[in-house]
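What follows is a single structure, and I will ask about it in a moment.
The complex is shown incomplete by one protein chain, all other protein chains being positioned as in the whole.
Order as written gives the chain letters A, B, C and D; numbering starts at 1 within each chain.
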Amino acid sequence: MRDHTLNPFIKYLGRRFFFLLLTYFIALTIVFILPRAIPGNPLASILSRIFQTGQANPELLRSVERTLMEEFGLGKPWFVQYVEFITKALRGDLGTSISSYPKKTLELIIPVIPWTLILLIPSILIAWIIGNTLGAFAGYRRGSLVDRIALNTSLIIGQIPYYWLGMLLIFFLSVKLKIFPGQGGYTQGTIPNLSFSFLLDVLSHYILPSLSIIISALGGWAIGTRMLVVNELDSDYVSFSEHLGVKSKTIFGYVFRNSLLPQVTGLALSLGGALGGALITEIIFNYPGTGYLLFRALSTLDYPLIQGIFVILIASIYLANFFVDFIYAIIDPRIRLGQGES
Amino acid sequence: MGETILELRDTKAYYIIEKNFVRAVDGVSLEIKDEIIGIVGESGSGKSTLSNVMLMSIKRPLTFMGGSVKLYTNGNELELTNINREELQKKIWGRETSIIPQSAMNALMPTKRIRSYILDVMKSHFEEIDEKEIIEKAINRFEEIGISGEFINRYPFELSGGMKQRAVIAVATLLNPRLLIADEPTSALDVATQKMVLKTIKELKDKKIVKSIVFITHDIATVRQIADKMVVMYAGKIIEEGTTDEMVSEPLHPYTKGLLFSVVTPEPEVKRRGITYIPGTPPDLINPPPGCRFHPRCPERMEICDKEEPLLKNINQRRVACFLYEKR
Amino acid sequence: MALLEVRNLNKIYEIGIFRKKYIHAVKNVSFSIKEGEIVSLVGESGSGKTTTAKIILGLLKPTSGEILFEGKNLQEYFTNIDTIRELRRKVHAVFQDPFASYNPFYPIDRVLHQAIRLIGFDPASPEAKELMEEALRNVGLDPKSILGKYPHQLSGGEKQRIMVARCWLLMPKLIVADEPVSMIDASTRGGVIKLFEKLRKVQNTSILFITHDMGLAYYISDKILIMYLGELVEEGTPDEILSNPKHDYTKRLIESIPTLYKKWEDLEKIKV
Amino acid sequence: MYGPKPLKNLGGEGMKGLKSKFLVILISSFVLLSLLLPVNSTAQVAIPRDETVYCIGGIWGPPTTWNPYAANVTWGTDPFLFMPLFYYSNAKDVWLPAIGEGYKVINKTTIQVKIRPQAKWSDGKPITAHDVAYTFELTKKIGTGPGAGWDAYVASVRAVDAKTVEFKVKTPNPNYFSFLGYALGTRVVPKHVYEELEKKGTGAVREFANDDPAKQVVSGPYKLFFADPNTVIYGRIDDWWGKDIFGLPKPKYITHIVYKDNPSANLAFEKGDADWASTFIPAVYELWEKKGLPVRTWFKSKPYYMPDGVVFLYISYFKKELADPTLRKAIAYAVPYVDMLEKAYFGYSPQAHPSYVIDVFEIYKQWIDYGYSKYLWGTKDGKVPTDLKKANNILDKAGYKKGPDGIRRTPDGKRLGPYTIEVPYGWTDWMMMCEMIAENLRKIGIDIKTEFPDFTVWAERMTTGRFDFIISWDAGPGYDHPWNTYRFVTDIRLTLPFGQSSWSGNWTRYDNPEAIKLLDEIPATLDVARRKALISKLQRIVQRDLPGIPLFYGAHWYAYSEVKWVGWPREENAWWYPAANWSANSLPVLFGIAKKGETPKVPAWLTTVDKGGVLIPTSLIWNDLMKATTK
Partner (left out) sequence: MFGTIFKPLFRNKKFIVAFSVFILIVLMGILGPILYPKDPTSFAGKMESPPSKEFPLGTDTYGGDLLAKLLNGIRTSLYIGFLTAVISMVIGLLIGSISAVKGGVVDDILMSFTNIVLTIPNILLAILVATYLKVRSAEVVAILLGVLGWPWFARAIRAQLLSLINREYVYLSRLAGYTDLQLAFEDLIPGIATYALMAFILFINGGILGEAGLSLIGLGPTKGVSLGIILQWAVLMEAVRRGLWWWFIPPGLIIVALTSSLLIVTTTMDEIFNPRLRER
């Protein structure tokens, strides 16, 4: 029986939000526990940096080491540290970077996030739209030559890892054919500004990494939608509509629409993976986004920065998840009106 | 008994699966007039395939193998086998013929309001439509059928089973088709709702919304309640045809008899009569038995039965395909 | 003494940890079955009849209430390996779906072997073979054309017959038959029903016949129980119930069932 | 009722609605996102390539701060923004007066430095002795910053007057090496800026980012022009106070793009997009030999690069049996020096001299006791030969018998191994060397495997002394070489007991009172002959005990491209060294190069005082100190 006390739409969203919040809290806790569970000297990298660059004498090293130990001071009881960590995290303080000491990690992360978003979101959406459309047409003409070709190529393309596709694109389109620039977010040495020529420059740098994400994500969506469409074509409303003389185009629209609904949730679920892939793509393309920053953090073992990136990325994935849930709830009346959820 | 609406002549439709022919409809001739006709058969008898043949809705792996399907519309005679699917969809289906599908529960587009679905149906048939008028008509039709016109604004999942079934009936008959095919429309409903829906279907005919109804079912008792005429199918063929009353009171074909006596209903007659069954299993339609397809299970089998195929012969007002009656 | 006695049976399903939902599937159900009696439990899907059956078979635990089989409490007595085996021999079941009753990975012999083992024979022994063949012949099947086959090679009717053959081997005191014929063809249905009758006649087996089909219940039973939304609403002999239904639901049920020999229109005319 | 009244129809009607909705979402998200991009709407779009020196190898992460008191300043701060009193060049062993004009030895413990009268901060305020004294005091208070640790060697820093600052060496046992290094080489910060910060607490001093080009107060000829996470650009101050003395440095801009890693930076260098390289470039010689690019390193042929400190094979004293000098000697014979430098290091360094003295710099060769080394190792140059037979002989003679597994046992019967030799994962050249060393050690009957853990693990093991064999650095060459190297490898006072992490040196925990005595004596000795004798003594000890086996010299990564800029210092025209762009003392390089097409001219002041320049040889200072009175 349905509960009449609360709007089911709000109830659904509330429940999703609660779940994501809980999960996020767990993620934060993992971030807290990991460095403490696995011992190591997080100051090693900064000390070695001073060691290697400067004419480091023993006195200087010793005093720097002492100061840093205080700064990153451990030694308090773990629950105090935990409470401090969580309250700080909630206030947006994700600690101080080691490799870029004394910058706050957040200061480093915020400027790179737009680059990742602008790479990731349009690419994912384009892949989603094209993949689903392709899959839908293949499914609609199931069994035809076009379908079989589309299916098999999608299967294989779907298996090409983002990063390797990126390498191929750079090699063929940038190194060999010299059509697009093969690295960076804009021509190196220019200062970012709002001029038209700069935006054009950004766009030309954007195409290859975006393409590598689009192409490799495409296959998966196409296969999924094809399967859904094939299933959907077998459903009763399709044959009923046919026998009522509803136009094929309209029926295809129904099938497409109903197949897309699960793919919307699929979009939310795939975000994590897509983000992971995009991070690596950024590294391959030297694209100045979060992945690139993460790579630097990893190569300098800047733990606070790695954790900060992790916390921010998970939060944004969850936000996006919630956003997709919201959209899904709006476009699927069954959820909106509180039925058919499982 | 009135004008002929649809005429099947020696129609054959096989499923082609991995190079095997499944002879689901194998030489069926039938005339459908201004009446309710019940087609009875067990699963695998080809009755549902026959409904597709009536509409010429042939989709792989089903293949039309021959015969003629004629639809009579106000003086016109249309040979459906000569019309391609697109044309059928545009000109015949929904307008001249319509169906209530087997599982009507999921027959309505689930993520659309019924109102908007109705408009889609109409837009498919007419270049220009007056939405207001159509909605008004649809509301009327809903109320005629005995459900609130307000349901038109709902999503299908907001209706209960019986309501949904009747909404399907209302949508299927929006354009007052001449022929309505109802394929096991009540099998998924509970008994009380079943009765309601059956009445609704009968009313379609009584209120002259449709001219004739083909009611397909495995349940003789249901046919008994609704149909004027009854057709029994076995292994892709019609083996007997007659008025319902006669068929129930005096079945001719041994299969009809067997089927009838295996029916149990809560009636004292049933207890008196007892229950029988037909031994063996329905034949494999890929390799049907030679001669009469029923002969391996027939209690009154004769020598000729496995050699020759009995034809559907007229006997008084009835037709039966059995050598028992040929000799008479 | 009744063979089976069900007293105040209740079953409540709980769902979820955070947002608990309760479904009261069986409410205060009490009835009894005598030796050699065929009792039908009639109700539509969701009325709780299958849940009741599962509880009697020991496949589900009741929330409250007790079940006495041969005077012994099911929950208390049949708890160790030996008594459970005893119960399994004495109470057996035939289910609705003949296709789902067989594990597709094994030949159908398996269900018979299981029964043979339960009565203490080695399935490979000649006696066991003899018994199996006899049982199959008893249900009208030719052992040679049946044994060694896989489930998908047989028809639904044949499969249900094998299920009855299994019961034949076990000679149980009580068979719980949960819609045993609803999924097989009309023309073969009568054969399976007759097998149950034969079983009762030859072995004096009691049968709890669970069905949604009032006609079937009317035909086969000594006693009919009507179940509606988890509750037992009416109980009586088939003729009592048919001619004089008391509960509204029963009335509606009987009125709505399509009849073969009378037309509704005629019935309504008589009423008017 | 079957449910609540439907909400307003949000569902969209069929495909058309859906499609257009997605399009709108797509476009609007694009627009929205592009607004988020961190763009600078006022700055100049691109800086002129011809006026700019592009650098690589100096910075690998987003720039951080330009505050010398932060523990981690951005590349460029030291070489270009803040000047010391004197720059030191270890190729010629000379001091270049920068803010300081000259020095005056008052007595053996006191030295005074005169500050140039023209010296001004970029905000116009004069640079004074008070700035110098304040810099030192603030460092002591904060714990980090310019001259951190000075108070161990310098007794006091005092402003005598506005332009004269006085340093006193800490006594007894004065350490003249460290004293001079701190006194002359420390960068000076503006007191008037830092005083303001200090009022807000030491935290404010440390956290000061100094990243606003408009507010930067510097002493050098450049200051920050633009910075974002991917780029740092310094711009020349055209009215710099020193232009009448030194002229102006030639490039108008110095730019460093933040590359992902070495290869991508090198690729830019190869393409001519970068001019001044401080990266490891594999097979650098191929760039000009094979590819014909206008690119060079310091030397045209091997070793291509100048040395930058000694790299050792350290064997810890943590496992007792490894302390045996005989065993260590055999190991030293087993290392495939030449082969591994050739294969893993592209020949970028000669084999290191066992005396620990870097023998590539002429100036340091005077400290090597060649006689002893030649006698000890039996080679012409006194370097350790790779001789497995000899290594085996030594072990056989010393009673290290091979077991049935082919592994030797100590005379006490302890099995040699299993041991590990480790360097951080990803340091490919060193990893390769480890493999080669391990292979040879196995040939002399030592059971050893390579292990390549994460950097932090390796560092943890190194600094706690709990390792078997590692390859690692020493302190790097200063003008106090080789004393600082001896100290780094042998001074037990620099380190903590096994298991406690200490970064200051002596990873192996070598403990020898004799060595400590010499270590204290050498920097207190002003007499060169006596200092040589003391160093020679120490050389005998380290070659006997082998606390570290010198393998090679780490290269001073310096390469230049003449695509846009010419006249870079190099072996044939060695007008200034150190020349790497990250070196704190590399500023003079920018005064001597020229735009392509112009003729480069080495500034006249870049010659020693006796030749009319301003460069002061270290020996001069030592002499002055020697001659000075004790009072």
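Quick note on the criterion: contacts are C-beta pairs under 8 Å (C-beta built on N, C-alpha and C of every residue); 3 or more make two chains touch, one makes a residue touch a chain.
All figures in this text were calculated on a predicted structure; none of them were measured in a lab.
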item: Interface partners of the hidden chain - shown chains only, full complex considered; value: A, C, D
item: Selected residue (touches chain absent from view) among D:Asp211, D:Asp454 or D:Asp511; value: D:Asp454
item: Selected from A:Tyr163, A:Tyr206, A:Trp221 or A:Tyr237 as touching the chain missing from the view; value: A:Tyr163
item: Sole residue of C:Asn10, C:Asn28, C:Thr63 or C:Gln114 that reaches the chain not shown, by the stated touch rule; value: C:Gln114
item: Subunit C, residues in touch with the chain not shown (by the definition above); value: 14, 16-17, 54, 57, 59, 84-85, 88, 92-93, 95-97, 99-106, 111, 114-115, 117-118, 151-152
item: Subunit A, residues in touch with the chain not shown (by the definition above); value: 19-20, 22-23, 26-27, 30-31, 34-35, 37-38, 40, 155-156, 158-161, 163-164, 167-168, 170-171, 174-176, 182-183, 271-273, 275-277, 279-280, 283-284, 294-295, 298-299, 301, 303, 306-307, 310, 313-314, 317-318, 321
item: Missing-partner contacts on subunit D, residue numbers; value: 261-264, 266-267, 282-283, 343-344, 425-426, 428, 432, 435, 451-454, 456-457
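Assume only the chains that are shown with their structure count from here on.
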item: Chain pair showing more contacts of the two, B-C and A-D; value: A-D
item: Whole-Å gap between the CA centroids of subunit B and subunit D; value: 92
item: Inter-centroid spacing, subunit C versus subunit A (mean Cα positions, whole Å); value: 55
item: Distance from subunit D to subunit A - Cα centre to Cα centre, in angstrom; value: 39
item: Subunit B residues counted as touching two or more neighbouring chains; value: 111-113, 120, 155, 158
item: Subunit A contact footprint on subunit B (complex, rising order); value: 55, 57, 60, 86, 89-95, 97-99, 101-113, 120-121, 123-125, 155, 157-158, 168, 171-172
item: In the complex, subunit A residues that touch subunit D; value: 2, 4, 7-9, 40-42, 44-68, 97, 99-103, 108, 111-115, 117-118, 121-122, 125-126, 129, 183, 185, 188-195, 197-199, 202, 250, 253-254, 256-257, 260, 283, 286, 288, 292-293, 295-296, 299-302, 330-331, 333, 336-339
item: Subunit B-touching residues of subunit A, taken from the complex the two chains share; value: 143, 235-237, 239-248, 250, 254, 257-258, 261, 332-334, 337, 339-340
